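Below is a structure I'd like to ask you about.
As you look at this complex, bear in mind that one protein chain is not there, while each of the others sits in place.
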Amino acid sequence: MLDVQGLRKVYDGRQRQVEAVRDLTFTIDDGDLVCLVGPSGCGKTTLLKCMAGLLPPTSGEVRLRGKPITGPPPGMAVVFQEYGRSLFPWMSVRDNVELPLRQKRIARGKRRELVDEALAAVGLADTHNAYPWQLSGGMQQRVAIARAVAYQPDVLLMDEPFAAVDAQTRADLEDLIRQLWQRLGVTILFVTHDIDEAVYLGQRVLILSSSPTVVQESLRIDLPDTRDQLHTRAEPRFTQLRGHVYEQIQAAKRGQRPPAQAGRP
Amino acid sequence: MTAVDNTPVGAGSAGPDRGTSAAAHRAAPSRRRRPPTALLGVAGLAGLLVLVQVLPSTPLVSARYLPPATEILAALVELLGDGAFWSALGDTLTGWAIGLAIAVSAGIALGVLIGSVPALRAVTASTIEFLRPIPSVALIPLAVLLYGTGLESTLLLVVYAAFWQVLVQVLYGVQDVDPVADETARSYGLGRWARIRHVIWPTSLPYVMTGVRLAAAVALVLAITAELVIGAPGLGNRIAVAQTSGAVDLMYALVVVTGLLGVGINLIARAVERRALSWHQSMRGEVIV
Partner (left out) sequence: MRAAGVLKRAGLVVALPAVLLAVWWFSSAGSTSFYAPPLSKILGTFAETWTVERLRADVLPSLLRLAAGYAVAVLVGVALGVLVGSIRTVRATLEPVLEFFRAIPPPVLVPIIMLFAGIENTMKIVVIAAGCVWPILLNTVEGVRATDEVLSDTARSYGLTGPARLRHLVLPAASPQIAAGMRQALSIGIILMVISEMFAASNGLGFTIVQFQRTFAIPQMWTGILLLGLLGFALSVLFRFVEMRALAWYHGLRQAQRSS
């Protein structure tokens, strides 16, 4: 579904060049829920923007369903961390969710249906006419998620979406994502700096090295499919996995690169 | 070694394969060649001069109405050597400065007073809202009758218009005072005057500076207006004279001078604002003006 090959991004500053991302290569299959974790400043957001077609990479390629991405592709939806700044404050909640559908030229009746379904799916069935700034942070992020879901994308990219909400809201939203993923079967790439969140949510966790970034490790999360905040996080396997991720990230921060992977399939 | 991983990360991700895969893809264009902003700005101004030079020779615009840039510049140079011009400039600046000073002092004094006494604010709100939008040009006939073409006419207009700019901003500023800070001061036994000095004034300072900047610009406009329409001494008056006597290039030269004056006043006001508020920037409220 989503194929990243040799992605490299170099920023041209006034005095010097900064190689934010050196070489990222990985594949995400249809229906996967993959989490991306890494130390601060490892270019997670840069990667996400390149994948979303918002930023051109210096070299390397991103392919969606085999077609290379040169600009924001239809079929991809992004949920940003700053919910307050990603919702249009001059539109009601319903209009916000509906706008991308109008762009897709979907018929009015179908649009209504999708909007109503999406808002109901995120638990905001009765805030249609409210304005985003009238809602709490968690609710605003739900609107952003509803907007992405209504768009019926092939891939959903999420850039640390819950970093700016409080812990309890975050737990609710995490469960919401897993629910939506299981119900709708949408492919999700979830970027986060929260290790616990990554292990709790993902089928797979991609651990990034520090800048200049490469993929430090790709880790399969073999926790059961039905997860819940209380029990899953108490399981010994969870602790093991999260411990491993934590170690890898510490190693990444110390500058240890992944060993050469020549000869791997 | 990544013992836990059993999913391929991607073929050829590292090692010798990297060269070939990278070469096959496009590189993003370098952005380093973007010309600096200042240079572009100068180019814009140069372009304007070229336009003003060239337009009068086209059939679009008659040279009687818009003389070419060279003639305007020549008239400008001539002006600089003319004593009468400098005295007119002095007259304009005098009217501007005195009027601004009066407006700013009155505006700050009244603004702080009204702003810090809620009762006064409530009572004066309607009056301020009514008087504020009254165009100062409405006072022109009155000024003519009372003061003729003297400096006082100019001052009447300038003070009236500039005063409101300062007052409104000061009122915003006083209202913006953090109530917690004020309560704290009060609980420490600071009387009204001390609170004004230590809490209200520093908080309102950014707004006062904005008010002074806006007032300075408005004051210039009204000073020139008074001179233009009433005939008080100053640049505006000379513009009117140049126009009626058909000295078009002189007129344009004077207009350029007033424009430069406006730009200069704005720049100075912003510089003063920055200096006075160098430690205030973080406290600035967001008022779109």
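Should a chain be cited, it is by its letter among A and B, assigned in written order, with residues numbered from 1 in that chain.
Methods note: a contact is a pair of C-beta atoms (placed from the backbone, for glycine too) under 8 Å apart; a residue touches a chain by one contact, two chains touch by 3 or more.
Note that this is a predicted model, so its numbers are computed, not measured.
*Asks:* Would you mind spotting which of A:Val21, A:Leu36, A:Cys50 or A:Val78 touches the chain that isn't drawn?
*Replies:* A:Val78
*Asks:* Out of B:Pro59, B:Pro135 or B:Pro179, point to the residue that touches the absent chain in the complete complex.
*Replies:* Of these options, the touching residue for the absent chain is B:Pro135.
*Asks:* Which chain B residues touch the hidden chain?
*Replies:* 34-35, 37, 40-45, 47-48, 64-65, 122-127, 129-142, 144-146, 217, 220-221, 224-225, 228-229, 236, 239-240, 242-243, 248, 251-252, 255, 258-263, 266, 288-289
*Asks:* Can you list where chain A touches the absent chain?
*Replies:* 49, 52-54, 71-72, 74, 76-78, 80, 82, 85-86, 88-91, 99-100, 103-104, 131, 133-134, 151
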